Each structure stands twice: as C-alpha cells, then as structure tokens.
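Now for chain A:
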Amino acid sequence: MSTPLKFYQVGSFAVGNRLLGDEQLSVQSRSDRTNSLTSGHRACQGCGEALGARYVMDAAMAATDGKVIAVNATGCLEVFSTPYPETSWRLPWMHSLFGNAAPVATGVAFALKAQGRSDIRVVAQGGDGGTVDIGFGPLSGMFERNDDVLYVCYDNEAYMNTGVQRSGATPPAARTNTTHAVGENPGASFTQGKNLPKIAMAHGIPYVATASVSDLHDLEEKVTKAMSMHGARYLHVLVPCPLGWGTKSEETIKLARLATESGLFPIYEAENGVITETKKIRKQVPVDEYLQIQKRFAHLFGPKGNPEIVKAIQAIADRNIAEYELLGERQ
Partner candidate 1 sequence: MFQIRIHGRGGQGVVTAAELLSVAAFQDKQHAQAFPSFGSERTGAPVVSFCRISVDPIRLREPVLEPDAILIQDPTLLHSIDVFAGAKSDGYMLINTTKSFADLGIEEFVANRPKERNLIVPASDIAMKHVGRPMPNAALLGGFAAATQKVTLESVVAAIEERFPAKIAAGNVAAAIEAYEFVMEELKEVSHVATN
Partner candidate 2 sequence: MLQQIEGSKAVAETIAACMPDVVCAYPISPQTHIVEALDELTRLGKIGNCQFVNVESEFSAMSVAIGASATGARTYTATASQGLLFMVEPVYNASGLGLPIVMTVANRAIGSPINIWNDQSDSMSQRDSGWIQLYAQDNQSAADLHILAFRLAEELSLPVMVCMDGFILTHAMEEIDVAEKELVTKYLPKFTPRQVLDPVDPVSIGAMVGPEAFTEVKYLGHFKQLKALEIIPELSSEFEEVFGRPAAGPDNYKGLVTKYHLEDAEVVLVALGSVLGTIKDAVDNHRKNGVKVGAMGITSFRPFPLDEVRKSLKHAQKIVVVERAFAPGIGGIVSSNIRTALSGIDIKINTVVAGLGGRPITLKSISELVDRALYGTLPDFSFMDLDVELVERELERNLLTRRSGPMAENLLKDLGTR
C-alpha cells in the first residue's frame, strides 16, 4: 500500500517550499532574502501586519535589486518597528504622519525623478485607518496623478495602534472600543463600508490587487508584479490582529484563510480598472466558522447571540461570491 502524498502545510494551501524547484521558491525562503523588516521588533505575537509587511518589503527589494525607499504612515507597523534607536528597517525608511504616507511617497518619487534615479522605487504603507480614513484624500490624489508609487494597505479592520477603535474598514457588527457590543445594535453599524480596492480601481490606475497573509506566495507574486509596473499601484492586504480581533496568536493565518474561504474577503487582481484574476474559493465555509473564533463577534453567538446579524453577514459573503464569481473551477 502506498503512503498518500502529504504536502507540508504552511498555514495556507501553498505547497511547502521544500518540495518546490528553485525558480518557484518564495522570496522569503531564499537564502539571499533581504530581511527588510528584521527580527526584534515589538509587534504582538501572531501579528498579521508584521508578517505581511515583511513579505511585502522583501519581495519589493528582491524585485528591484534592493533599491526601495519605504514610506510609512503612523500606526502599529510604524510604532512597533522603530522605537529609537532600535529600528527594524534595513532599507531607507521614513515616517512622517498618520495621513500622509501617500503624498510623502509622491515627494520621494518626484525627487528621484528630478535626480534621474529611475532605478530606485518607492513603496508606501499604512494601516486601514491611515489608508481608508485619514489618508484617503491624499491617496486618491496620488492615484489620480498616477504617481510612481506602490501603496500597500495592511487591513486589520480597525485603529489598532490607539487601542482598537472603529475605522472605515471595520466590518459590520464587529466590536471595537468605539463600537461597543451593547445596546440595540451592538458593534459596528451595517453600512456599505468603504471598499478601497474598488475605489482604487475606479481611478483606473495600472494595478490594484487584494491579498492575504493566508497566501504568502500569492502576496509575494503580487508585489513582484506590482514592482514590474510603473505609476500608481495599490495592494490591499488582509492582516488579522490577535489583539484587536480577540483571537489566538497561532490562528492568524487560519483566520485570514477563513475570511477568504467564507467569501468575506475576495482576493483578486485588476489592471487599469478591470479585474483580470480572481482567486476561487477552494472549500467554502459559512461565515459562522470565521466569526465564531473571534471575540469581537462573540456577541453574535451563544444564548444571547444574534443569528439575524450572522445571517446578514452571510448575505454580504454571498453577495461577494456572486459579484466576484468566487466559486467554481480554479484555472
């Protein structure tokens, strides 16, 4: 009897690196990876943002022969990576303010253009608050001008740095410290939300993609692709936050995966405002499976739970599945 072949699980459905050929190896598993965001920083255990940023920056460095300038918005990533003098950044890095990562990056890009340094590329990064809320206007300006910047949003669905408050990216019903799970409509309100990837696409910029720390290979590929292009590019990465979501540190990747597999966080790629690639759901799960293991949704379950709200969230997932055609054969 033959032993069934077992793939190494890396938390995602990606095949373990050891079984891959050289050219398929992830940037992160290569011996010459740059370690742009090196160890010793102060993120919480299981921080999705720390993981995402590390993959993004190393992939960007690999794609540009190590010539990246990074601009960071205020937020967890900035704070946990740089208390003086212990910066974790091993690339030229600048933080200015909460809402201005995009225009600071624009300034860097134009300075490089004036200096004729076309070899050096610019990556801006910020949290969901810095991106969809306070930095939204400037980011839209950067898109509209098609400035030569890749902007990466690490979406942990709330203002984590200031202690978990609601942002424009906080999902309906989620409890945060400014959307308490009390009263008639517990948690964040049911609104249309602010779908920044869609808004970015509406600007018709060359490249927009969503990605997740549940599929780091895909994340790297998207960064690599983005860095091969010029103009304004936008990458929206789902990065679970154990502290803000009330989840176990070791379940960050699982949560990210469930968000996608339930249909709540569609993963796709778009060029010049048109979707070119969608990641199909491999094994669809009901939203309960994703919500139940997060304390921020605890009020929806148990004896005092609220199945109606869970149903409404399921409806959002179903709408996504239909809109982005998330079910069906993978190409």
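A word on the picks: all candidates are chains of the complex that A comes from, given by their letters.
Assume a contact is a pair of C-beta atoms (placed from the backbone, for glycine too) under 8 Å apart; a residue touches a chain by one contact, two chains touch by 3 or more; residues count from 1.
All values reported here derive from a predicted model rather than from experimental measurement.
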{"item": "Pick from 1 or 2, the complex member that touches chain A", "value": "2"}
{"item": "Chain A residues touching candidate 2 - in the complex, by the definition given at the top", "value": "66-69, 71, 78-79, 82-84, 87, 89-97, 99-100, 102-116, 120, 137-138, 140-141, 144-145"}
